[in-house]
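All protein chains but one are shown at their positions in the complex.
Note that the chains are named A and B in the order they appear, and that numbering of residues resets to 1 at the start of each chain.
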Amino acid sequence: MKFTVSGKLFSTTACLMFALSAPALSFAGDTIKFGIAGPHSGDLASYGLPSAAAAKLVIDKFNANGGIKGKKIEILQEDDVCKPEIATNTATKLVSSGVEVVLGHICSGATIAAMPIYKDANILVMSPSATSDELTYSGKYPNFFRTIAPNAAQSPAMIDFAIDKLGLKKIAIIHDKGDYGKPLAEGAKLHVEKKGKGQVVLFEGITPGAMDYSAIVQKIKESGAEVVVFGGYHPEASKIVSIMKKKRLDTKFVSDDGVKDDTFIKVAGDDAEGVYAAGPQDNSANPLALKAKEEYKAAFNSDPGAFYENAYAATVVMLNAIEKAGGSTKLEDLKKVLQTEKVDTPVGAVSFDQKGDAIGVGFSMYVVEKGKYVVVK
Amino acid sequence: MGLLKELKKGVLISLWFVFLTFPVMVIKVDPIARTVVWRWANALYMAVGTFFIYFLVQFFLRKKENRKETNDSKEQTLSFIHRILQDRLQRNILIGVVAVVAVFFPQFLSAYQTNVMTTALMYVVLGLGLNIVVGLAGLLDLGFVAFYAVGAYTYALLNLHFGLGFWAVLPIGGLIAATFGILLGFPVLRLRGDYLAIVTLGFGEIIRLILENWGQFSKGPSGISNISRPGFFGIEFSLQSSIIYTYYLMVLLVLVTIFVVNRLQDSRLGRAWIALREDEIACQAMGIDKRKTKLVAFSLGAFWAGIMGVMFAAKTTFVNPASFTFLESAIILSIVVLGGMGSIVGVLFGALILILMPEYLRALSQYRMLAFGAILVCMMVFRPQGLISNIRRTYTFKKKTTSSLCR
Partner (left out) sequence: MDYFIELLFSGLTRGSIYALIALGYTMVYGIIGLINFAHGEIYMIGAFTAFIVATVLSIYGFPLIAIVIIAGIAAVVWSSSYGYTIEKIAYKPLRHAPRLSPLISAIGMSIFLQNYVLLAQTSDFLPFPRLIPDFPFMEPIAHIVGSTDLVILVTTVIVMVALTFIIKFTLIGKAMRATSQDRTMATLVGINVNRVISATFIIGSGLAAIGGLLIASHIGQINFYIGFLAGIKAFTAAVLGGIGSIPGAVLGSLILGLTESFATGYVSSDYEDVFAFSLLVLILIFKPSGLLGKATNQKV
């Protein structure tokens, strides 16, 4: 055992304790332990629960067909409330109870915090929603995969749209200082500079939850920007949009995935009309996506929420990989399958590149028209 | 005779609560679909629930009063734990039991439980640190988390840029946090009570905002990941053993902290703090240097927070500014006050209860924070002096002199 090295240095009792405390990790169990981690309570629960539901639906189907190679799949679900410091606890709990693959985490910050723990245990992790570039581009986490496009793809999508499609040059980039919005905004700024066509006239962070954004809206106006590119979530976006309307400012508003949420339209109401947002590519024509949606409706009698399709796809892909690897859950075996095989999922036919990003999953631009997000052709 | 009256009062109170909670509990509107749901059942639950809670509370209050009336002697008012601590034999037994539990904790419980316990122990040290500032010196500090953040980022940055290890940074983190404590202490020396509270709160926010906005320095909101775990003479641990190692490390740190704080409390400095807390002017009149005493309190409190910050960064291997919000300060303060200000055993209990409770209440997931808030209020209402209040060193005259002068 590894601990014997330190045994010389510790007192004998300590050594005994260490040896005793290594739990017997059960690899040869009669079930495949499938971990689900994400926010399942708290104010961000609406981002995590649909994913957990998706995994359950898919796994129930597999189990109904006799599982994988005769083994049933067992779900272990843990809450991380999207907080990094809790996510490490969550991950430890999952690892120590012997999970073999993990769907999650949902928030980027929590995922980054939890990844080293999974990495040490050599466990495959697939997130339906964590978009931070660091997760795949840094190369630090060879066991990480995701079924959503990274931020690095989202910022250029927003900027290209604003400059090429809308034909606007003067860009104000605003972000919410958060771990999601700020890197997006920085990526956007970088892309404008690289592109050389547009010009960033304003780059600022706002305080999320503040009661009034009229000062920053006045500043946007003063900067003479033709378009506002916003990195952040929908509560701030809807406040800014409605203050812009109040101040009679008709600058175009282009935003991200965090705003491409129906709650944004509900809250901003009429002010939301004409707002552009990048979102996971449009799958409404994909029959598998429709079928997944039907399943959810049948089970819960409501429309699925955020990242449902991505989570559905991730579960399908992971279970398929385990099946193709002959029931093995070893990281190397699974990786080989993931990187070579294309699987049809609700987000399209998916395989993965060396970094862990899904090939063929990208962004589409949407616009609010008559209270609905529609794809910009 | 009183029963009917009591019943009537109970009914009236439950009706009041039904009225109070009516809009939020009963009506649920959907502004988009433009539908209204009237949840009358909730009003009924509310009425019945309040009625029973009212009588439960009355019952406890009665009991408390009865106890007060029957035995007013000093022996009885001492809490159970104090009685144990006063007796040498019992105290040794208690310490022995705690020690055995602490040593064998990781053996019988999973890594997850050990991890949670490590977190709780970290809050013990944080609580003891804040106890110096708030409990002993009586300076209300609402921005304690700032020093915690300073410590955590000291380690994160030194580890990132210079590859310094945990043991090298542990004292550095503490010292830098202590320096920040003095930096904060200087301008606020003149402030009293609640003005001090808001300035410290502001200080805590400023530190967090700088970490959030000054991206080149701190990597901004994305935080710093892949911080090394604590090492042991160059030995690399696996995750499992690292968790256990961290746990024992934390136990050791708690012991050191308790020892130091205990010695401080009884020292000349500790007495000066208590004098300062009780009466600033009288304290100055006794020839105590107010400036120095306050600054030392701030810096020593900050020192422990800094050390814990280093520990935090090493344990989670990831820091970002979102971990250091005002709520964190509020929780540390709650530990001190709930445990009993100025009492070391109290802080120990306070931290274990406040940190372990939400973790184990997780089964109740949704109602967890609701219960947490309610328990804080109830605790304060029923035991405002804290769970285990500090016993003042007292000296009683055996002679029958009236002591009205010494009041």
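Observations on the model:
Here is the rule we use: a residue touches a chain if its C-beta (ideal position, glycine included) is under 8 Å from a C-beta of that chain, and two chains touch if they have at least 3 such contacts.
Computed from a prediction, not measured in an experiment: that's the story for all the values here.
Of the candidate positions B:A41, B:L109, B:I210 or B:L252, contact with the unshown chain belongs to B:I210. Checked against the full complex, the candidates B:A177, B:I224 or B:V337 give a single residue touching the omitted chain, namely B:V337. Residue-wise, the contact with the chain that is not shown comes from B:R192, picked out of B:K63, B:R192, B:R263 or B:R291. The residue touching the chain not shown here, chosen from B:V11, B:M25 or B:V103, is B:M25.
Although one chain is not drawn, its touching partners on chain B can still be listed: residues 16-17, 19-21, 23-25, 27-29, 31-32, 34-36, 42, 134, 140, 187-188, 190-195, 197-199, 201-203, 205-206, 209-210, 213, 280-282, 326, 330, 333-334, 337-338, 341, 366-367, 369-370, 372-377, 379-381, 384-385. Seen across the whole complex, the unshown chain contacts chain A at 42-43, 45-46, 177, 204-207, 209-212, 214-216, 218-219, 221-222, 234-235, 238-239, 242, 246-249, 263, 266-269, 271.
As a convention for this text, only the chains that are shown with their structure count from here on.
Separating the centre of chain A from that of chain B, both taken as means of CA atoms, is a distance of 34 Å. Of all residues in chain A, only 2-3, 5-6, 9, 13-14, 17-18, 20-23, 40-41, 79, 83-85, 88-89, 92-93, 95-97, 108-109, 112-113, 115-117, 120-121, 132, 134, 140, 177-179, 182-183, 186, 205, 266 touch chain B in the complex they form.
On the chain B side of its complex with chain A, the touching residues are 31-32, 103-104, 106-107, 110-112, 115-116, 119, 212-213, 215, 220-223, 225-226, 232-233, 235, 237-241, 243-244, 248, 312, 315-318, 320, 322-323, 359, 362, 365-366, 368.
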